[in-house]
Every structure is written in structure tokens, then in C-alpha cells.
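Only one protein chain is missing; all other protein chains are in place.
Showing chain A:
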């Protein structure tokens, strides 16, 4: 310790001497060296206060207190008892200048005892061991414990005691350690890096909307279904091949074909724009002047349908499609015996009047067609050369799927009418045809062929001709039209070229149930009433239209139209309304409940007077009719309200709807006729 002090003294002296030395050097600046112990010459700063001698000598008392100048003097605390802020009288005056956390422990404290217990030392030796540590730290490293012990013992007062203690117990503790350090060879550090080629990057962005998620789910579902189907169809190798071909075709298809469907939609949109006023008329126009005209009505011309390649042909058949109410079929051919050539089957939609939806060219002129009621893609067609054919609109080919040939019972004369029937017991589709060769034939679509069955042969009653070799052959009547009863399946009517109408049954093949001497010339059309089960209408080239009750042999009504009547049709919305077309280009519309003797509308519908109207059909839903003429045009006309009159409701009663009303209406008319004497009276 003393050496330490002496060392510090030496240090201080040296410091002071430094100052001394320095002052001597800077003597001129500081003033005389001797004086610096007493006081420096005062240098007045310029802004110091100038005070007089008296003021300078004034004594100021300074009281040294133990108060902390920085402690707050006016601390106020809230007293809950008195419910107000109260100043605290005594404030803590403790000022902490310096804090150093030390790690010395009192030897009698708990922690010290614990540590001793841990280290396994006797209690009274702890202080000495600390001091020993201190000394050892100062001494140079590597010395023996014994040497240091001697050196250290001289300098301490209680060294004798400690020596004795030391010799009794040699403390082996961790303080008595030698630190031996050695440096291993450090391997030189090397940094080796390698860079791989970065993976190819692409920016991807997408949206996840509800509908995109839905689309993906649908796709997955479809794939699953396909897989199931493939699993089922694995034994059929042909199908697989077919599928492969399909796949190839899809990948090679041109860009343009995919636009087909869209192009069709666009075409219709463009047409809608071009013929905007017609479309508006079709939908909304109702002739207001009908209110002023008592009974008469008018026909408003709407679209006109024509096809370039069908210009020379005449419309020989019209048929609306039951399922797609805007689609209708037009059969084109020729009625002229001398000018027989090709024909065409064309389908139009009201949505596009400039171009047909489907076009099928045929080798022979078409005379009649019928679209199946439930399968809107099956069309039966009868030709001038006596064949019948069935087209499938779903197929891509332009050829019919079935065609009758000479071997399979083809008619020997033009087929004038075809009509689909209900499927037979084997669920095969079948249809009937009537032809000038006097046969009514039923054709059944069995797998890949058309099987025919003669239903009835129309023989002229009583007429027998002399055939070759003296055999007597019955002369066949020529059937020109027929119609099947709406409710009674087996009952049908056949009109002949001789002007007779035969009522026949599918069951009886040789005999007619009834024969009506209807007309003087060929019966062009015969149609049952849509509502009344007993009534049918017939028209003929002898200028007349006749309405019959099938139980009575004479007609109920007869109308003379001043020109050869091409076709007649009942309206689907009323049992008393029908329309007829004549070769002078007029459409005659009748409503028997309004006027029993005259037409309520007689209107020419074609521009040139020489065009003959050949067919007429009512649309099952919309109030329009289509009329075909012999120049290949089809005109659509809208019926004015007067022509569409429903029976008037009586005041207070609800308007009765339904076919019963229509039947009742007709019945009423008929009953008037049956007992003319009573009605006249």
C-alpha cells in the first residue's frame, strides 16, 4: 500500500512539475512564476460588473444547509380524507450524486454464506482469499503460489495469522489456477461461392373471381365424367379411334371456324337493326283502326323471306316448328308437270330474314314436309318423284338420313302429303304418306332403314279397268291430301283428285268408313279443326272451301272464293277462324262466329298480280301467318286484332279460357245449321 502511495505522490509531483515547467516557459504571458501559487493576476472581462470598493467589501452571508437545492419545495398531494389538494410539509432532500453498483458482499450476509457453501470454503478465510486474488492479479503470470504468498505477507498487518491458517489447510480452489493459453493454428479462411443459373422467371397475374372458380370446377367435373365414360368405353376400340380422330380435328381446325356461332349471333343482331321497324311491328303493333272497322281486319306485312338459289322454284310446303317457335321449314319445288327439276328444303328463322338457317338441296322437287312434334330435328319430306326421305337437322351432311328407294316401297307417283305419327310400340318413329298412286303408306324408321307398310289403297268404288291379258284391275284413286284426327288416333281423312274425301281408319285397310262427295276438282287440302272434334275443312281448285261435320254427309258451310284455292288452315287460337289462299294472290280470313257468310279480311299480299299463293300456315304462338307463293317467296303477315277475337265476356263473369270454349262456340254454330228451321224462326 505504501508503495502505492509513494507511487501516486510521485505521479502528482511529476504533474505539478509539469505545470511548473510550463509556467516558466510561458512566463511572459502568465506573469511571474512565484506568484502563481498565491493567485493569478486577474484579467477583467469586459462585461463584468463594476462595483465600488464599499460594495466589494460588503459581506454576504451564505448559509450552508443540507438542503437539496434541486428538490421541489411545493409538492402538493391530493388528500382523500379532506377531498382537496394539500401541500406536503416535508420534502425528501436526498440528492444522489453518484451510484456504482458493486459486487462486494458482507461476509455475514446470506448470499455470502451461500457462496461459501457452494465453493466449500471455511468462512473466516473468505476475506483473505479475496485479497490474495487481488495480489495475484497484480503479480506477473506464471509465478508459483508460494512466492507470491511471501511477498504479499509483508505488506499486510494480519499476515501472520493468515500464514498459519494457510499451512493448516491448503485450499485447492479455482482461484489458484494458472492460465495457460496457446494459440492453435488457424486455418486460413477461404470463401468459395457458386452461383446457379437462376430459374426462368415469368410474370404471372390473374384474377380469382367467383365465376373463374366456378369455371375451373366445371372443367374438373367434365374431365371426371369423360374419364368415367372412357373407362366404360374401353372395350369398344372403334370408339377410341373415333375419339382420337376427333381430337386431331379439333387441334387442326382453323381460327375462323370457332367464330361461327358468334358470327351467327352478330348476323342476327345486324338484321335486327336493319329491319328494326319490322321487329317492332311484329312485337308491338296493333292496328288501331280495327276499332273503327266493325268486323273487318287487316294483315300487316312483316318480313319477306327469299333465297337466291330458290328463285325459280315455288313454295310447295310450309311447316312451323313446334319447339322453336320462330323456325319454319319451306319446301321448294314445282307444281308444273312439265317443269320438273330440282328442289330445296330451306329453314328460316324469324330472327334472320335475309338468309336461311339450314339449306338442303334435293334432286327432285319437294311437295310436302312435316316436322316431328317432339323431335324438332326430324323432318319428313315427300318428293315429286315418289320418294320419301327423312332429314336430321343435327347432322352436318346435306343428305337425308333415310330415303325410300324403288325396292323399299317408294311411291310411283308424287307424294302429296306426309305426316308424323306417334311412335309405335317399339318406340320407332313413323310417318304416313299419301300419293297419287292411290296408296297410303306408313313408314317406320327401324335402325338404318325405312320400312313401309301399306295402310290403305284408295280404290275407286265400282270402277274397274281392263288390264293386260284381260285381268280386271281396280282403278286407284289419286290421293292428294290427308289429315289425321287430333284426338282419335286411328281416324284420318284422305282427299282425292276426283274430289272425294274418304274417312278411313288405320285398322281397316280395304274399306272406307265414310265417303264425302266434296268437290268437283281435286281436293287440295283437308284439315281437322284444332278444337272441335267433329269438324274439318276442305278446299279445292273448284274455287270452294267447305266446312264439314264428319257425321253429316253434306257440308255445313260453303264459301266461294272466286279463284282456285291453294290451301286452307285453321287458326290455333280459335275454333272458328280460318284462312285460305287463292291463286289470285289474296288471303281470305274468315271468322265464323262473327260472319258466317263472308270473309272478314280479303287482302292481296303479293306485289305482282300473277303470283299465285300456294300455302299458308298459322304460327302456333305468335299472331302471324306465313304465306308461300309460286315464285319462291315466303311472306309473313301479322293478324290484326279483329281477326283474333276471343269470345266476348259477359259482364260480371270471368272470361272462360280453354278449348272447351272454342268447342262450345263451334257447336253453337253447328247446332244452328242443323236445325235451320228453328233458327230462322
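Operating definition for what follows: a contact is a pair of C-beta atoms (placed from the backbone, for glycine too) under 8 Å apart; a residue touches a chain by one contact, two chains touch by 3 or more; residues count from 1.
The rule is simple: contacts and distances are computed from a predicted model.
UniProt lists the omitted chain of the complex under the protein name "Dynein light chain roadblock" (options: "Auxin-responsive protein", "Dynein light chain roadblock", "Queuine tRNA-ribosyltransferase accessory subunit 2 isoform X5" or "Beta-hexosaminidase"). In the complete assembly, the contact with the undisplayed chain comes from A:263, out of A:88, A:117, A:220 or A:263.
Only one of the listed residues, A:354, A:515 or A:564, touches the absent chain: A:354. Chain A meets the missing chain through residues 209-211, 213-215, 254-267, 269-271, 273-274, 276, 354-355.
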